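In what follows, a structure is listed as structure tokens, so that the remarks can point back to it.
Of the protein chains in this complex, one is absent; all others appear in place.
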Amino acid sequence: MRQVYLDHNATTPVLPEVLEVMLRYCRDDFGNPSSVHRYGRRARVAVDEARDAVAALLGAPAASIVFCSGGTEANNTILQGVAAALKDKGRHLVTSQIEHPAVLDTCAYLETQGYRVTYVPVNADGIVEPEAVAEALTEETILVSIMHANNEVGTIQPLAEIARLVRERGILLHTDAVQTFGKIPTRVDELGVDFLTFSGHKLYAPKGVGGWYARPGTPLRPLIYGGHQERGRRSGTENVAAIAALGKACELAARDMAREAARQLQLRQALEHGLRERIPAVRIQGEAAPRLPNTTNVAFAGVEGETLLMSLDLQGVAVSTGSACSSGSLEPSHVLKAMGVPAEFLHGALRFSLGRSTTREEIEYVLAILPGIVERARALSPAATP
Amino acid sequence: MRQVYLDHNATTPVLPEVLEVMLRYCRDDFGNPSSVHRYGRRARVAVDEARDAVAALLGAPAASIVFCSGGTEANNTILQGVAAALKDKGRHLVTSQIEHPAVLDTCAYLETQGYRVTYVPVNADGIVEPEAVAEALTEETILVSIMHANNEVGTIQPLAEIARLVRERGILLHTDAVQTFGKIPTRVDELGVDFLTFSGHKLYAPKGVGGWYARPGTPLRPLIYGGHQERGRRSGTENVAAIAALGKACELAARDMAREAARQLQLRQALEHGLRERIPAVRIQGEAAPRLPNTTNVAFAGVEGETLLMSLDLQGVAVSTGSACSSGSLEPSHVLKAMGVPAEFLHGALRFSLGRSTTREEIEYVLAILPGIVERARALSPAATP
Amino acid sequence: MTRYSDLVQEHFERPRNVGEIPNPDAEAVVSNPACGDTMHLYLRIEGDRIVEAKFKTMGCPAAIAASSVTTEMLIGRRIEEALAITRAEVSAALGGLSPQKVHCSVLSEDAIKAALRRYRPRQTEG
Partner (left out) sequence: MTRYSDLVQEHFERPRNVGEIPNPDAEAVVSNPACGDTMHLYLRIEGDRIVEAKFKTMGCPAAIAASSVTTEMLIGRRIEEALAITRAEVSAALGGLSPQKVHCSVLSEDAIKAALRRYRPRQTEG
């Protein structure tokens, strides 16, 4: 059966060139970077070079990059770490209602520890309005965390404008750039952020590696203590193979970014137009907003997303109903709820996230089978909810 | 030049069979385990099967195993997590003076947060005496953390006896088993522990994966919040390829443990006897104590360990002066200091840690070149320190 | 974290008794406001025995499978017996539902009870 993977926002395969780098550092140059001998020195060089590649993609000095296990740990480190470092300055944080659980759940934890968090709403297009952030700031605010692009609907937030309003008040700004890093430009000075989170497995590097940028001089208490790796900012033996792989993935992302973004955007538009043409009662979330080129969130009235997902899966097409990690939960997506998506669409959303391997034939295959799948699901559906 | 790697306690290469598993889950079955579609379901199965393999090596139920990024994170989670969960019960922890920095530095952090920590000494053989632990316990004690085997000298701690004394007081016991997991038996009920830390890259799995065992029902606040992976005990997209690889490594370890332990012990003894015969003023740390079969820490009077290490490295032999992560620090090893190693030996220690690839020829090569290296270093040394 | 048993898969791919019964002897529409699932259950009853059951459901695969297996369980049962069907039986008939999906079997149990509690045998005409 044909296999069509359209869930690149959940995770990506490791590219062959990236896998080769990984292999080398698992098998041959497998040393511990803290070791003094040649195995260790080669591993150290690999980590340093990867740091340079990440830094280049962020337009940041290499020393400002810290590697860790992924986006979730990075978000936790920054939110918990700034909160702890600045607790005597204030105990108020501002974030948005559409953040990833790695931010929202960490905020919920901080709320149990005596911090106050304001969750700024979004407009109907899934955009955080800068003025809404500005209004939420208080004398007590120590950190604002607004994601760069949303993982479920792909909307890109006006970070530069938010940064201006936040930083003129002397408040630190963090962005979760897990979904943009490697897909669209993420230069920290253009975004105007003090902290930025990235993760490897969304840009064709392996899972289990990611990290953060911290503007030099910003306060941050570590989350993990130990062997003083990463200059004491994140202890634990460096995941050398994955870090080196991430470095390679960053090089490839930088090389191909413009071309891939344009190519995937065209395919995504073909998908959106095709679905609209062939299926009635379709809604594209955040359609009017700037969005990631690879992402579209399409809802089908009167059906349930997971039923569509499973039917697509039976025909070899992998998509998501929203974020991978909220799948299986009872509640509809917190992102769609925050956007005020109408009730009849709320449970019927599918996220299509394209990637490097996506072809026009794949999009056409989806356009060929999805109308029948939606029709069947709608036929199963009670005529009208009383 | 001949390459002899005798630093397996710092890290190990990924075994070919393990690497194959990794490749599969990076390239083919690369899905996110939280995804509902077939890519996700295959990844989920891989994680479940790896959990079974780890659980088997620990003699524990699969549900008691949590995966994370490595030994350092696991130690941090348990120490910080128990401390937070039981802070209303008491704020005193007991550990030993010879723990890994991942325990000691986390304890130092807890000391800044209003906790008190007792660092129990060791005897001259590098053993934590159970009575010394018992004496350190107070009404306030919530957790005892004693490593299973020390990474620098290899001494194996009398955990079962310590467990009896600690647990009859209703106090929780953690062990850092990073250096024993896969090398010698680590069944949690035989050790009598409530928590146990393991790490992949010490048993021929990749870096960047590890985890902990937590006895069902024990209290533990998470360190990392987010997408509810690992039943909410450790959020973040699972490092599927590395977790699956760790599962495979556990199978291989279980299969070969007795044979490899005996084989490496014999080689280690040949090394120790050879060094004693050929080099005057040699001291083997913890010689009288039960030790890991693969580890020996040998000190040479009147010379500096890193000088020996570099000279060996120039001839293709990779060893360590102690733990990899303390290398380059000014201070002599905290482990050797705690053992009361005499001053003339304190700076001249080398750790040889053997592994699956170690051969008799390699040991003979070391025995052939090291006497000359020590002699040269001693010739450089001032006749007598005034 | 959702996974479906083979039975759920099978009922989802080939649901039994989909459709409506015109002028049914009993029916009910129940919804779970949290997940938005809705089940419409139609029954034809002769004497005190259910002779036909049909459904229409909007919901996830587990909800559809639960509806399907519920109609199979209902057909041929006495009303008393049907009222005794529990969510656990529905779940068991599907080979077990994951914790996240147990609520789908609740929907079925609710629909049975709602339809049958309201049921009054028709007066024989004439």
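Going in written order, the chains are labelled A, B and C, and every chain counts its residues from 1.
Please note the rule applied: contacts are C-beta pairs under 8 Å (C-beta built on N, C-alpha and C of every residue); 3 or more make two chains touch, one makes a residue touch a chain.
Source: prediction; values computed, not measured.
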Task: Residue among B:Asn123, B:Thr218, B:Gln266 or B:Ser381 that touches the chain left out of view - done: B:Ser381
Open item on the list: Can you say which of B:Leu6, B:Leu220, B:Ala289 or B:Val303 touches the chain missing from this structure?
Closed with: B:Val303
Task: subunit B residues that touch the omitted chain in the full complex - done: 302-304, 306-307, 310, 314, 327-332, 343, 346-347, 377, 379-383, 385-386
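Methods note: only the chains that are shown with their structure count from here on.
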Open item on the list: Can you compute the centre-to-centre distance for subunit A and subunit C, using the mean CA position of each chain? Integer Å is fine.
Closed with: 40
Open item on the list: From the mean C-alpha coordinate of subunit A to that of subunit B, what's the distance rounded to whole Å?
Closed with: 34
Open item on the list: Just the number, please: Cα centre separation of subunit B and subunit C in whole Å.
Closed with: 56
Open item on the list: Quick check: what residues of subunit B touch more than one other chain, meaning two or more?
Closed with: 34, 36
Open item on the list: Give the residues of subunit C touching no fewer than two other chains, as numbers and ranges.
Closed with: 1-2
